[in-house]
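As you look at this complex, bear in mind that one protein chain is not there, while each of the others sits in place.
Every chain is named by a letter (A, B, C, D and E) in the order it is written, and numbering of its residues begins at 1.
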Amino acid sequence: MARVVTGQPRAGQAVAGAFAEVGVATTHEAQGRVGLLNPRLRPRQVGAAISGVAVTCEVPPGDNWMLHVAVDLAGEGDVLVVSPTSRCDDGYFGDLLATAAQARGVRGLVIDAGVRDVSALRSMGFPVWSKTVSAQGTVKETLADVQVPLVCGDRLVHPGDVVVADDDGICIVPRVDAEVVLEAARSRALDEERKRRLYSSGKSSLDVDPALRGRLEEMGLIRE
Amino acid sequence: MARVVTGQPRAGQAVAGAFAEVGVATTHEAQGRVGLLNPRLRPRQVGAAISGVAVTCEVPPGDNWMLHVAVDLAGEGDVLVVSPTSRCDDGYFGDLLATAAQARGVRGLVIDAGVRDVSALRSMGFPVWSKTVSAQGTVKETLADVQVPLVCGDRLVHPGDVVVADDDGICIVPRVDAEVVLEAARSRALDEERKRRLYSSGKSSLDVDPALRGRLEEMGLIRE
Amino acid sequence: MARVVTGQPRAGQAVAGAFAEVGVATTHEAQGRVGLLNPRLRPRQVGAAISGVAVTCEVPPGDNWMLHVAVDLAGEGDVLVVSPTSRCDDGYFGDLLATAAQARGVRGLVIDAGVRDVSALRSMGFPVWSKTVSAQGTVKETLADVQVPLVCGDRLVHPGDVVVADDDGICIVPRVDAEVVLEAARSRALDEERKRRLYSSGKSSLDVDPALRGRLEEMGLIRE
Amino acid sequence: MARVVTGQPRAGQAVAGAFAEVGVATTHEAQGRVGLLNPRLRPRQVGAAISGVAVTCEVPPGDNWMLHVAVDLAGEGDVLVVSPTSRCDDGYFGDLLATAAQARGVRGLVIDAGVRDVSALRSMGFPVWSKTVSAQGTVKETLADVQVPLVCGDRLVHPGDVVVADDDGICIVPRVDAEVVLEAARSRALDEERKRRLYSSGKSSLDVDPALRGRLEEMGLIRE
Amino acid sequence: MARVVTGQPRAGQAVAGAFAEVGVATTHEAQGRVGLLNPRLRPRQVGAAISGVAVTCEVPPGDNWMLHVAVDLAGEGDVLVVSPTSRCDDGYFGDLLATAAQARGVRGLVIDAGVRDVSALRSMGFPVWSKTVSAQGTVKETLADVQVPLVCGDRLVHPGDVVVADDDGICIVPRVDAEVVLEAARSRALDEERKRRLYSSGKSSLDVDPALRGRLEEMGLIRE
Partner (left out) sequence: MARVVTGQPRAGQAVAGAFAEVGVATTHEAQGRVGLLNPRLRPRQVGAAISGVAVTCEVPPGDNWMLHVAVDLAGEGDVLVVSPTSRCDDGYFGDLLATAAQARGVRGLVIDAGVRDVSALRSMGFPVWSKTVSAQGTVKETLADVQVPLVCGDRLVHPGDVVVADDDGICIVPRVDAEVVLEAARSRALDEERKRRLYSSGKSSLDVDPALRGRLEEMGLIRE
């Protein structure tokens, strides 16, 4: 018995979109070092950085029917988050589905399985993060759930959460935390900028954060 | 007792070469979703797309002598397909062997082991698909079979088969099927082009293939 | 009880720096096919080729405090070599530490764990070789040893050894062997250049090294 | 900021304990083929079969302090479910913690990381399911959350859910579904017993479920 | 378009069954160190040693329908050899199918995927070799080929070949070679028995095979 759920609450469009600029590493630190998907999910292009609202989709092993349903539902500012119901590395998503998704304003795809047509995906500028690249095609025989909470990359994702993805991986920000985390991430980015200037002028990180150097001896570091 | 076999039948040069344009994913679909090598074999460059006739070569663990024999045999339009007799990740192939192969008109290498000199291989435009990159060198002490059927990337490859390789991976087309599959792949590529136009204009894939949307409710999909 | 050791002997600056030009594969062959780190350590950029003197650093799982200590110690021509005390894939190193390291003249990082901010690292031209890419942040709670011999990529590295790294991986040259190996590598590079010319003119490698062809039949190769 | 939550609702003791008899495979089928943890978690003994109520515990990489807190909280009929906040294979749990847990009536441990003292654990009859076996010890420096929902073996587990574990792996039954799933599992077990008798008498499974044989030709199976 | 092929030639029953006694390692040596399946396929019991005639079966990802067809075809002295058409770790085979297979005289199962009910399989004495253990169930929606040549554990297996399996793994002997290899394996076993006696009396293996010691110095071994 498969379900397509609609009408759930969503993170605000502007807030969700603003995370792309601060990026995955800073977002993750800003919300307390949580929220990352397993790094086995890798970008299949260089330099893309996106953020948006999660549209979630489960897929049976070797079957991408529900991805067509999810793309049909998705719209401006969404990011597809897809997970197989049991481990499968097939190529669930290629340039045709990407064309349909892009036409609806979808910003990218995160999938704990395989993708294909990666050369075309790069040409058309549709970014994907996947476990593998595989040309292995899929069938359309079995249903699964769309827009339900699912585990992708070993982490729980709810429809409506914020998805941030770049060359470092993928970070999920729960919908209700989005504004607070964005604020914290921006302020953290400012502080990193300050440190970057100090470091590039030759200042040691042990002195920029004096606690770092001070505690070394206190905790028993021996210099020989 | 090792053998080098010659004089086997080969896929036609023109047909074999024509697959590069339709690519791995479409070729694989056109022959009934079979023929892919395991996706652990990855391209070691971006954007190369080749096809040609398989010259097969077995190699003992840590020994690349027979690769020299295989390159000596190979010629215009060939693709080397190499597999170790037991698992080995050493760097069997580098820019010197690539220079010799390229001088003979060989189009690329597929190897279920390691390669090295990847930076030079990219510069000289000789594409490789391999399980790993490793600078670990090999010896020349033990013989193995050349131009015999072998398993590479978990799939049987016969000398004379067609090899298609691009950013999505590698697909093998049995020699006797080459013409029929090429025809089917081209016609499939046309159909994909048609769908791409419809999708990019905003049409849903569930409507372009009406069976997709219709069967959803019939099979019990619940919309909440 | 953690230690920071200083004052160890180092490979000469000029010699250490000269390996970048001959590269990993040739260096490895020139010292008798030894010295490679495990190929699970991959470059996180395309085309970088460096060499320098190892500054070694152990890190507890999930804790990068000692990396700050190591960067503080490091200087012109050094390469950081970092290994966790038990397996950990967290992102220990990002653009802030890279900025500090680059300001001191450090040439790059080799780490048997994860890195992050890889997009920024590429932009700023600081090359890294790592086991994985992960945005997972670390704490600063526990000490470990700096500038001690350690195992990185399954191989023993001493502070002061030469580190050579490029698209093929990483090779370590023991400090005391550096001059002899550099000589051997350069002479090997010349010989490879000679072979490359012969091969590109169509000569078979079996004939350039006549022992290769001659021994084939002697060892029992059958031609069918 | 770490939390220990108490007072959550729990699955009933009798119901939770009754799943051990029907086992993981049947429970999983009975709740619609969902609920399994990733099979990388393996039993570290042969033949143990348990079920009970989940007490959940997060642990930082290389730090088992919170496991002591979780054991302190746990009681009769509980099963510990432990997950590191970032991937870590250290040996978080050994015979001392097992002694403390067993004294409180805890039935076993499920951990997405390593365990040690496995020989002693087998002798004392305390069953564990883990990702790996490692003697690598841990520190007690950093806090994490206890009795919160977490992802273990790629699946969401809530405190109070039912945990079923045997030689086939681990299955989670959400607290609110426990009675219905137990009923369904028992009725399924009866049906399997019926089939087992028919099969052992030589009856073909294609005839016991006539739809299986009938649809073969209908779907296009060719017999040659 | 799926096929079930019947009437192929088979290795002789007595010969096929006799390999169990000589075992996998000796059989593999006796046929020239070839024929092993990838060691990722492991026995799921301790001490079983079988041999018989291969009945081959392909299965789609997550779908075990064709295994029911294969069991229906199989008979006395057969061994099931099963491979998914794309990578899948689901639990395709459990105690019900094992009961049906055992009733027909099938000796065991080799599968490049998952099995379940392993505790029951051990109790009933039906041995299995698999890539993984997983309780994840499968559907019965899609057809695939039965009794066709397939790649299992990275090696080509034809229906009718001999399958030898024990605690060391699995070895395939092509049907037409079975008698010659059995002869060679038995004579090798005798020779190993002779060596075992010499070794257990304290004789060095370097002296039992004098070529081993003699060539050491000749090839340049230095004793320090």
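Methods note: contacts are C-beta pairs under 8 Å (C-beta built on N, C-alpha and C of every residue); 3 or more make two chains touch, one makes a residue touch a chain.
Only a predicted model underlies this, so the values are computations on that prediction, with no experimental measurement involved.
Asks: List the shown chains that the missing chain touches in the full complex.
Replies: B, C, D, E
Asks: Which of B:T6, B:S86, B:S123 or B:S187 sits in contact with the chain that's absent?
Replies: Here the residue in touch with the unshown chain is B:S86.
Asks: Which of D:A16, D:V79 or D:V118 sits in contact with the chain that's absent?
Replies: Among D:A16, D:V79 or D:V118, only D:V118 touches the chain that is not shown.
Asks: Which of these touches the unseen chain: D:E29, D:E58 or D:D95?
Replies: Only one of D:E29, D:E58 or D:D95 touches the chain omitted from view, namely D:D95.
Asks: Please give every residue of chain C in contact with the chain that is not shown.
Replies: Chain C touches the chain not shown through residues 1, 32-34, 36, 38, 85-87, 149, 151, 154-156.
Asks: Could you list which residues of chain E touch the chain missing from the display?
Replies: Answer for chain E: residues 23-25, 28-29, 33, 36, 39, 42, 47, 49, 166-169, 171, 192, 195-196, 199-206, 212, 216, 219-224 touch the chain left out.
Asks: On chain B, where is the contact patch with the chain that was removed from view?
Replies: Interface residues of chain B facing the absent chain: 60-63, 86-90, 134, 136, 139, 141-142.
Note that only the chains that are shown with their structure count from here on.
Asks: Out of curiosity, which chains are bumping into both chain A and chain E?
Replies: B, D
Asks: Most remote chain relative to chain A, going by C-alpha centroids?
Replies: That would be chain E.
Asks: When the C-alpha atoms of chain A and chain C are each averaged to a single point, how far apart are the two points in Å?
Replies: Taking the average C-alpha coordinate of chain A and of chain C, the gap between them is 31 Å.
Asks: In chain E, which residues are in touch with two or more of the other chains?
Replies: As it turns out, chain E has residues touching two or more other chains at 1, 86-87, 89, 134, 136.
Asks: Could you list each pair of chains that touch, in label order?
Replies: A-B, A-C, A-D, A-E, B-C, B-E, C-D, D-E
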